[in-house]
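Just one protein chain is left out here, and the rest sit where they should.
Chain naming follows the written order as A and B, and within any one chain the residues start at number 1.
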Amino acid sequence: MENQRSLSVPILRVPQGRMAMWMLIAGELMIFGGLIACYVLYRLRFPEWADQAVHTNTLIGAINTIVLLTSSFTVVKAHEAANKLDIGKVTLWLSASIGGGLLFLVFKSIEYSTEIGHGFTFASPTLQTSGDTIGSLFWSFYFFLTGLHGLHVIVGMIIMFLALLNARKGQKLYRVELAGMYWHMVDLIWIFLFPLLYIAK
Amino acid sequence: MNIFPENVSTYGQGIDQLFWLILVFAGTAFFISLFILLYPLYKNHHSRVKRASYITGEKKSQFFLVAVAMCILALSDFIILFAEHDTWETIESLPKVKDVEYIVIGRQWNWAFTYPGPDGKLGTSDDVVIDAPDSELHVPLNKNAFFHLKAKDVVHSFFVINTRLKQDCVPGRTITRWINFTKQGKYDISCAEICGVGHTRMRNFIVVESQEKYNHYIDSLYKQHSAVAGN
Partner (left out) sequence: MSNTVHSQSFLRKYIFSTDHKTIGAQYTITGLVMAALGGFLAYVFRYNLAFPGDAIPLFGELTASQYNTFITCHGMIMVFWVGMPILVAGLGNFLIPIMIGTDDMAFPKLNMMSYWIFLFSAIVLVISFFVPGGAFGGGWTLYPPLSANGYLNPNPSFFKALFYGNSLMIISVALEFTSLLMGGINFIVTTINRRAPGMTPWRIPLAVWMINIATVIFMFSVGPLIAGAFMLLFDIVLGSGFFDPSRGGDPILFQHLFWFFGHPEVYVLLLPALGVLGEIFPVFARKPLFAYKIIVYLTIVAAILSVVVWAHHQFIAGIDPRMATFFSVATILISIPFSGIFLAFMATLWGGKIRIELPMIWALGFIGLFLVGGFTGLFLGSNAFDIYAHDTYFIVAHFHYTLFPSIFFGFFAAFYYWFPKFTGKELNKTLGYIHFWGTFIFFNFVFFPLFFNGLGGQHRRIFNYGMFDSINIEPYITFEKIATISAICLISIQIVFIFNFIMSWMSGKKAARNPWQANTLEWLAGSPPPHGNFDNIPTVYRGPYEYSAPETDADYLPQNVQP
């Protein structure tokens, strides 16, 4: 069958893995897009959510932004190295990116634990701070958006880890690029979430 | 044969007429389309034709007829849109004069009615609430009756078949619609949005009566209410 495959020459000559990854990213962006649109609509309707947004930790959010941007940079370096077939560098830069993801999750969990400690939970019907039940929905959105994003961080790390395993054996180096594309998407979503959840107060 | 139930509101006629107008357009278009579809089955049956003609339809001259048909359809669509716009506006916007008003709350599984109390205002402590299955909402004839529609638990839909009015009642919102009844009688209020097991028996009545009878009813309602409140 392999020789048959080679007969069906791709007309556009775009690697099909890359094409599929673009579509996966498009699909993911629609999920996040829908969710962010809902959040923005609610936010416009309830200006009092700003009182809740005050309690998000902008500092950790900013650090996490830098962490993710850096790990995006390292994944670009990994892709460059993969193009040059430099296995050692690929391993190094990919590990750095996975480390970035890990660091992000560590900061995120510190943030979560302090917030939950203050009584801001996913489904907090009443809040001690203002007694305003309307505002609790902000935290539902906050935890849903960041939680879903965190899940994508984990998935991105797994993908990068699998690409790393392959790359160390010198196999399927194109996977480094695919993992990088996915990681860029994770980064891009965070770039939207950060101002919406942390800066707009 | 009358395909619509009796109309008892000022604007219901508009909806019925709209139906016939659209039926003329849609019916004509339907039968023309059916002809276009079926005629070649006879005319171009393989027993009558030696060889099909090679028409790709890509040339402008070939597609012209289809384009014209599309334009005609679009035009009739817009005629319908303009024809119905007044009716839509009438029903969805409120008239300037408000004669009587009520709060109607959909709940599982009946409609609850609130009459303004003796002060004539809704939302005050002397409001009279009737919340029971099979209960009646009394409305005076030929008056603009405003209904502030709410829902207590899930989405309901306020549907008075004989007036053609239907409006969803959404928890957390108050939507105001109006009816001006043109005929006395007792009409069903049903719920047109599935609202749980009891959806099938969610029904109350609107009783339309003359102003005198209505005043009489309201008075007795107030007396009853104050007697209950007094106890």
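The rule is simple: a residue touches a chain if its C-beta (ideal position, glycine included) is under 8 Å from a C-beta of that chain, and two chains touch if they have at least 3 such contacts.
Every value quoted in this text rests on a predicted model; they were computed, and no experiment measured them.
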Among B:Thr114, B:Asn144 or B:Ser157, residue touching the chain not depicted: B:Ser157
Contact residue for the chain not shown (choose from B:Val104, B:Leu137 or B:Leu165): B:Leu165
Touch residues of chain B, complete complex, unshown partner: 3-5, 14-15, 18-19, 22-23, 25-27, 29-30, 33-34, 36-38, 40-41, 44-46, 49-58, 62-63, 65-67, 69-70, 73-74, 77-78, 80-81, 84-85, 87-89, 91-93, 108, 153-155, 157, 159, 161-162, 164-168, 170-173, 175, 187-188, 190-201, 203
For chain A, the residues touching the chain missing from this view: 1-2, 4-5, 7-12, 14, 16, 19-20, 23-24, 26-35, 37-38, 41-42, 45-46, 122-123, 125, 133-137, 140-141, 144, 148
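What we mean here is this: only the chains that are shown with their structure count from here on.
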Inter-centroid spacing, chain B versus chain A (mean Cα positions, whole Å): 47
